[in-house]
Structure formats: C-alpha cells, structure tokens
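A single protein chain has been omitted from the complex, and every remaining protein chain is retained in its original position.
Note that the chains take the letters A, B and C in the order they are written out, and that residue 1 is the start of every chain.
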Amino acid sequence: MNALQQTKYFAGAITISLVVSIFFLWLVEAPLVDTAKLLVEGAFGTNQRIGDTFMIWVPLLLASASLVVTFSAGLWNIGVEGQIVAGAVAASFVAREVQGSTAVVLTLMVIGGFVGGALWGLLVGVLRVRGGVNEIFGGIGLNFVATGLIVYLVIGPWSRDGVASTGGTEPFGPQAWFPTIDGLRVSPLALIIAFVALVSVMFLLSKTHFGLRLRATGKNSLAANRFGIATSRYLLMAFIIGGGIAGLAGVTQAGAVYHRLVPSISGGYGFLAILIVLLARFRGLWVIPIALFFATIAMASFQWQLRLGLHSALGGVIQGVLVLSIVLVMGYQEGRQHREQSNIRGNTAL
Amino acid sequence: MNAATFAIIVASATPLIFAAIGETITEKAGVVNLSLDGSMLLSAMTGFAIAYTTGSVELGLLAGMATSGVVAFVVAFGGIRLRVNQIAVGLILTYFATKLSALLGGEFVRKPGPSVQKMSLPVLEDIPFFGEILFQQNPLVYFSFLLIIVSFWWIFHTRRGLDLQAIGERPEAAFARGIPVNSLRYFYTVLGGAFVGLGGAAFSLDAKMGWSEGHIANYGWIALALVIFGGWHPLRVAFGCYLFGAIQIVALKMQPTLPDLAQVLPIAPFPLMILTLVFLNMRVVQSFTMRFGGIGRLIRGTAPSALGESFWPD
Amino acid sequence: MRWKLMMLLLPALLALGACSSSDDTESALTSQSAATTVAATTVAAVATEAPEPFKLGLILVGPRDDRGYSQAHFEGGTYAVEKLQGELIVVDKVNPADSPNITIPQIVDDMIDQGAHLIIATSDDMKDGILEAAAAHPDVPMIHASGDSAWADGKAYHAELPMLGNFFGQMEYGKMIAGCAAALQSDAGKISYLGPLINDETRRLVSSTFLGARHCWTEVLGKSASDLSFNVNWIGFWFNIPGFTLDPTVVANEFFASGTDVIISGIDTTEAIVEAGKKASAGDTVWAIPYDYEGACAEAPTACLGVPYFNWGPTYLKNAQSVIDGEFTASFAWIGPDWSDINNHDTSTIGFLKGDGLTSANAEKLDDFIASLGDGSLNLWTGPLNFQDGSSFLGSGVAATDLEIWYMPSLLEGMEGPAE
Partner (left out) sequence: MSLELRAITKRFGSVVANDTISLSVGPGEIHGLLGENGAGKSTLVKILSGFITRDHGEIELDGTKLHLLSPNEAVANGIGILHQEPLVFLPFSVVDNFLIGSPKEYGHAEAYEALSRISEQFGFDLNPDVSASNLSIGERQQLEIARLLWLGARVLILDEPTTAISSTQREKLFATIRDLAGDGMSVIFVSHKLEEVQELCDRVTILREGKIAASVDLPSPVEYLVSKMFGTGVLPQTRRAKVNGSSLLELVNASASEQPGQIIDANLAVTRGQVIGLAGLEGAGQRTLLRAMAGFVPFTEGSFRVQSAEISELDYLDRLGLGFYYLPADRQREGLVNGLSITEHVALSVTDQSKVIDWNVARSEAARRIDKFSIKGTVESTPESLSGGNQQRLLLALMPEAPLLLLMEHPTRGLDIESATWVWSYLLTLSESGTSIIFSSSDLEELTTYSDQIAIFFSGRIIDQVDASEATVEELGLLIGGVRQR
C-alpha cells in the first residue's frame, strides 16, 4: 500500500512539474513541439552531441556519487563545489609541473585531484567534528574560499605571461589532455572514471562493512555507536571519500573539458548534483538516469538558445521546477508516513 | 580613507543589511531560509521590472519585498506544513529563483531605469564628518539604520521579541507556554523574506542600478555568512555588513601593491565566518563569554538552538 | 512577448493589485536596440532569390544586450546580415562563468551544422577555443577578433591555420580621444580608468587613453603634467563576474570618493556611466566615458562626455563578402577610423560620439584634436616616452611601430596602477 501511495504521489509531482514547465515555455513563447524535439535532438541528434552530453554527464555523475556518500552518512555536504575546485587545482598543479608521458601525467592528475578534493572535504569534516562548525555553513564558506584560491592562482602565480585575467591559465601541455575518440570531444577515460567512481560508491555503500557502518551512522549515530562504530571517524571518512570523488570531477573538468584551469571550473555541477541527489533520493542507481536527464537539459538549453532564440536559463528553470515539485510532494508524503509512525510509538515532543 | 569613502561603505552595505537582518529575524524564529541568493536575485529583478514599468521606485521596492516574501513562504510552507527538510527546500529555491530571474528578467537587462534619489537630512547632514557618512544618503539607507535599531529593539527589548526568540530556542517549551509556534514562524519567515527582498530591490534600484543576470553578486550567500558572523545579533550582523563593505574598499586600495590578494579579498566574509565560529566554539572562549550578560551574548552569538528543526506539536 | 503575463506570475502584483500599466513604456533610450530584446536569432530577411542565405555565426562573450562590447558586435553582425539579406546565428554569454558547459569548439561545430559560412569569435578570452576549433575545421572561414594568430609578424603566428583571420579596430584612437575629452573637462585633473583584465590589449588601450589625456591637459590646456593624475584599477575580467572579479560599481564609487571627477571605462559593461549618472543627479560634478558601444551614453546622457565605440558593421560586411566571393583567407587587419567622418556607420570602424556632458567649448577643442590625429600631424605614440618604472620605451622623436604598440609590455610613466 505504501509503494502504491508513493507511486501515486510521484506521478502527481511529475504532472505538476510538467504543467508548470509547459506554462513557462508558453510564457516565453517557446514553440512546444520544436522545444521538445530539440530536447532530444540537442542532446542526441549527432554523435558529436551525444559525446557532448556525456561530457556534461561525467561531472554530474562524479559530484552526485560524492554526495551519495556524504548524504549516506547523514551529512549535507554543500561544500562539494569547493571540493571539485580543489581537485581541479591539484590536477592543474600536476599538469603544470609534471613532465612525462600522458599515462604518467594523467595518473598523477587523477591521484592528485582525488587527494586535493579529499583534503578539502576533510577540512569541512574537521570543522564539523572538532570545530563545531555545521557542515552546511562550513561547506558554503569553503566553496567561496576555494573560488578565492583559484582566482588567486589564475591571476597571480599561475597567470599567463604579462596577463592578469581571471579568464584562466595557459592551456596544459598535450600530455595532460584526456585522450578523446576521433572527432568527439568526450573522453572515454573520463566516462570510465565517472562510472567506476559511481559503481564503487554503490558497491561501497551496499556491499561493504564500511558502507553499512557509514549508513548506520547516518541514520542513527547513537545506535551506530552502540554497535561499536566510532562514528566521528566514519563522518571524517565520508568527507574524505566524498571530497575525493568530487575532486575527480575537478580533474575531468580541467583535463578533459577546459584543458586549463578557469575560476568557474566546477561549472556549478556540484550544486546541480545536490538537486540530482535529492531527486534520486540519495540512491546511486537513480543518479545515472537523472544525471543524464540533467545533462540532456543542459545540452538542450544550448540548442534552444541557438536555434529557437530561447533564454539560456530556461533549462535551469525546468530543472528547478522538477526538483522542487518532487521534493515538496514526496516530502509531504514521507512526513505523513512519519507522523503516523510517531503516533504509533507515542513519541511526542517535550 | 576620507568621509566620502566611509559614505560609500555605508551605502554599499545597505542591501546587505536588509538581507542579513531579514535572515536574522527568520533564523531567530528557528527557520533557516537558505534561498537568499536566489530570492534576492528574483527580487532585484521584479523590483527593477516593476519600477521600470510603472516608473515608481516605491512600487518596485514593494514588489521586491513581496517576491522574496513569497519565496520565504514556500520555505516555511515546505518546512512547517509539508515537513520537508528546510535545507533542501532552500537550496532548490536558490537554484530555481536564480534561473527564473535570468529567464524572466531577460527583457530588462541593463536598461536605464528609475532609482532611489539622494535625500540629505537637513541639519544632520551638517554634522562634521559623520554628516557626510550617515546623512547625505538616500531614504533606503536611512531605513536600513532604522531596521537595525528596530530589529535590535524588537528582538531583545519587547515582549513579542521574547516570544520570537523563544520559538527559535525551544519551540516545544514555547508551545507549552501557549505561544503559537508555527503561526509565528510563518510570520517571521515571511517578514524576514520581505526584508531579504528589499535587499534585492535595493540592489537594482540603488546600490547597483539596473538589472543584469547574477546582479546581486553573491550577496545572498554573503548575507547568510554574515548572519552567522554576526551571531544572530542585529547589531553585530550590521557591523559585519559594514566590515564587508570596508574590506572591499581595502581590496581596491591594495591593488597597486598586492594585486593578486586584492582580487581575492571579496570572499573574506566566508573565512571570517568560519574562524569566528571555531573561535567561539572553543571551550575557553565559551566559558569566558558566559560570565557576561548582554555583552557576553553579543560576543558569544550562539545560534537559536532549534534552528532548522521543524516543530510538530502532535 | 507575454511579459505582462509574466508580471501576473510575480507575487509583486499580488501585493500591488492588478497591473494598471499595460502599455509598454519603451523609452527613446532603448528604441534603437529593439532587436536586442527580441530573442529570435534570425534577424533578417526575406530570402527571395538565394535558396541558401549567407549565415554568419557570432560568438559573444557577454550578453548581446550588455550596452557594451558584446552589443557592439551583435549590432555589427546585424548590420552585415541585413545588407546581405543573410542570417545571424548568435551565441552569447560564452564565458566559463555564465555557460560552464559550452566550449568554443562545441559552438563552432554547431554553427557549422547550421550552415554558418563565417564564424566570428569576438573575445580575447576565446583565443584557445577558436584555435582548437580552427584546427578541427581548417576549411571553414573563421575570425578571431582581437587576436593575432594571423599576423605573420606577430608573436603568436599560426601559419597552419589558413582560414582563421583576425581583425580589430584601432581603438587606440578612440581611447586617445576619450582621454583628451576627460582631460579637457576635468576640473580636478584626476582621471581614473576602470580597467578590465591586464594584457597587451588593455595596456595599449589604457596607455593610449593616458597619452590623449596628457596631450590635451598640457598642450591644449597648457597645464602642468604633474597636476594630472591618471589612475588605473583592474577588475580582473572584461566584465563583472561575481566572486571572480572586483565589483566595478564599488570601484567606480571609490574612484569618485577619492576625488576623481572623470572615470574612463575600459570594461565591457556600463557600471562607470551608471554610477556617474547617479552621482551627477545627486548634484556632484562628475563624468564618465563608457566604452565599446555607441548607445552607452544613453545610460546617463548628461554625465557622459562621449563614448569611443566600435562600429563593426562595415568590417563584418567586408569579410562576409569576401567569403561569399570565395576570396577569404586568413589575414590580420588592424583597422583605423575613417578620418573623414569617424562616425560614419558605413565606413568607420572606430567612432567617438560626444556626450551631453561635454561643454561646447571643449567639444570644439576635441574636434581640433580629432582633426590633428586624422591628418597625421599628431602622433602621440612618439618619444620620448618612458615606462612606468622609468625605463625608456621610445627615444626622443622615435615613433612606435605597430608591433611595439600591439605588444605593449607595461604602462607609461605618469600612470598609476599595476601593469601585470
């Protein structure tokens, strides 16, 4: 009965978001049919576009995988943006400083990016566990600090000769570019990294003792402690793993997309991934199609702008409508369920 | 720095003060409205659009207030009635409102429109030095002074203010004492949201006239950080706003000598917020500030205990 | 547009009651850019004869309606396709902050998909991307405006890209005129320059501004060079990106607070003139000189001393025509004004439109200055000129070469502000 009810609510939420989205399309005078057609064509119309869609998919998958880890531990890791940036900075450092074959440089970039993101995540974790700074505000703060760091590097020590611009650094040498398949821009290596990361996260959480303990900590840290789990250590581990995976998104952004360090290297994907994970209700498997859908909308937004002259923010509005209606409606459904349960237990406030 | 520079600091901090004090009021009631950056943008857009269309700055400001008031209502409705996590709703609304402001504001980008006019206050403006800083400004700036004082007075020196603090501190106890917790939370969330919206509109109609995408320059996030830096105390929050304005000016002045660092200084509120929290959470500091009453509270600046937690009496 | 409906959406109107004002108060200030509010990218035209009209792809760094650099390009493109009865394909806001998931090669691919015959990347920031795209499509005509990849004598010549051309306007003249106008009108002799990022281009432009200002301050007004203060602050990018750049509004305000009475803008957007207008309407005697876009003074006409602007139309048209004629090859063009009438829309790439703020006496002096630039009697890039650090740039009587100007390595003596 519960599942049926849930499905009913879910269908309702989808309907609401569709209606509202169509209203917005109508408002900006978007031709509905063409808009819908371009949604598919824009993302999958040509091989090149499929490749480009996958290119957006990669950081979304990575950032979402990162968030699945931290959310499982009961943490609101809004600092994911900063962890992406830290990963990109570390990878850029490798790309700029290390001479060697592509294999060596890329391997070091991946390792460096993971470590960079992990350290940045750990900082949020330590602030939370030892400094008493809630991870939400610590995370937001460190996002901006990371941006400050990248701006400083780009305009200062890593600036181009004679140039002081926040536009970005000099492109990396070719050994630091992720290899691509002929004619496409997407790097299969980046896709592989993203999938390996996501699958590892799903494996970690569902198949390992570590993951189970992490989830127990997230759901009820007091009871988890009674099972002999050193909960604060697990929280820190969640930040390290989550941060590291977010850092990988920074690596692919720097090494496979921009081929240089730019201040907006995270592309807002961390923030978008929060919406994806909320929509996926923190389940790794659901992240895959939802992230793909979000990538599709991002690609379509570009085509809508290019071919229909629609505003580039349209896609974002539709994403927002979708997530807002689903989270509100499903939250309401869950709240009701919760209330019924709390009544059963006679568990009242005071 | 001369008086004119201080006057700029005061003027440029004004939108931030509306937003940060608005959020302070909301958070005092125990609700966290994380949508600030988005709702300020949306308010900046509607405020400008309405003022541009009607030619009335006043209507624009009201429209801005109403816009963020509605966004705040969604946060409250989601958090209180629908029992959805306030953080989640806030983050989603941030994204949604940001994109919506860009989409709907497309037609108003960089159009010259009406703005709040300067209005020096007679007599007061002639006070040496301070007259120029404080009283050769515009009505919005004066209103921000008023808001700082009134919100401080309301929160800490009135009966209703006590109730406000009580529902953010121990909602179940407040409820047991007969305070309608959730109704008041709705009220203060929307009220705080309206001030946030005024901050947005103050941007597009005064501090940075006109509308363009991302117009409010992260001020929503900065306001959120300043609420924490300010320890949920209107006076300290306001101080934080002015400090931020001053840091920006310092950044400019530093550019010739330390150009790299100057570029980075605008993010200063965030590390400041974090360091402040870490500092105040240190045991030594806590026990030290506990010894002082009002001053201690000003320094200590603890979050309302029930911040972000929904209260369900049944 | 259904924007009145949009208003209904806005809770604002819930508070205000019904919206009374139904007529669109499109002001005179904005009427000239009606196209900018139209979202459709296809600007022209009735394709009567040619089955396939000429398609021009235009990549803009900022919004097409930024009242600055990007709008100037957009209108240049519009001009060209109207003349050719062609189509314009525009992607704007192409910068990592606004469009994180779009890269230049991606846009170029798509424009080629759509049948673009010529693609113009308009910003310095697009250098790496357009080089990558040109390498991927070596036979598609492309132009990187402001770049130097096709300049055989330049430092970054890419001989292997035969279809990637460059052009740029000699804005140095526009800037000299702007500098002169500022010096003529300034009472305090305190001129501040709101700079974007620091590179060769911006160094030579700000230096030109300084040369114009110093010339008119000392030679036209006969004042002492030491009484003229010329100060530069850089925001870090071509326009404001919150969090990444300094806020130009704050910078402009601080300029005024520290005694500046004329701000010359070097950034793509209009913050300087907006702030000057605000100050002026509050009774202060301050002015600003915006940049890039002919209509920029409209933001605050009385506070505007004039605007040096790009009139890209003729250049676009010429290049488009050469593509149509099959004659396009990569070339480097650094195009000066049409001195016979710098404000001729059909001939002059660089223009200067005097603003309402300039007194008529000063306007006359400025005309004389422009004339002397035009007839070659005055070359401000002539020695003796020293760099900021006192080292010699040009010996006495030596005129700078194009290379020396283009790759301006530092700022000039007498200017304050960082050079790199």
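To be clear about the criterion, a residue touches a chain if its C-beta (ideal position, glycine included) is under 8 Å from a C-beta of that chain, and two chains touch if they have at least 3 such contacts.
Bear in mind the structure is a predicted one, so any value in this text is a computation, not a measurement.
Within the whole complex, touches from the chain that is not shown fall on A, B. Only one of B:Thr67, B:Gln165 or B:Ser212 touches the chain withheld from this view, namely B:Gln165.
The chain that is not drawn here is touched, among residues A:Ala73, A:Val133, A:Ala216 or A:Ala298, by A:Ala216. Of the options B:Ile179, B:Leu235, B:Met254 or B:Val285, the residue whose C-beta touches the omitted chain is B:Ile179.
Against the chain not displayed here, subunit B makes contact via residues 159, 162-163, 165-166, 169-170, 173-180, 290, 293, 297, 302, 313-314.
For subunit A, the list of residues touching the undisplayed chain reads 207-210, 212-213, 215-216, 219-220, 222-228, 230, 341, 343-346, 348, 350.
Heads up, the rule we're going with is that only the chains that are shown with their structure count from here on.
Shown here, the protein chains touch in all possible pairs.
Distance from the subunit B centre to the subunit C centre is 36 Å, each centre being the mean of its Cα atoms. Distance from the subunit A centre to the subunit B centre is 28 Å, each centre being the mean of its Cα atoms. For subunit A, the set of residues touching two or more other chains reads 27-28, 144, 147, 151, 155, 164, 166, 311-312.
In subunit B, the residues that touch at least two other chains are 104, 106, 213, 218, 259, 263, 267. On the side of subunit A, the complex with subunit C involves touching residues 26-29, 46, 48, 52, 55-56, 144, 147, 151, 155, 159-160, 162-168, 171, 185, 257-260, 262-269, 298-299, 302-303, 305-307, 309-312. The residues of subunit B lying in touch with subunit C in their complex are 2, 4-5, 7-8, 11-12, 46-47, 49-50, 52-55, 59, 62-67, 69-70, 104, 106-107, 109-112, 115, 117-118, 207-210, 212-214, 216-218, 248-249, 251-252, 255-256, 259, 262-263, 266-267.
Subunit A meets subunit B in the complex at residues 24, 27-28, 76, 78, 127, 131-133, 136-138, 140-145, 147-149, 151-152, 155-157, 164, 166, 271-272, 274-275, 278, 311-314, 316-317, 319-321, 323-324, 327-328, 331-332, 334-335, 338-339, 343, 348-350.
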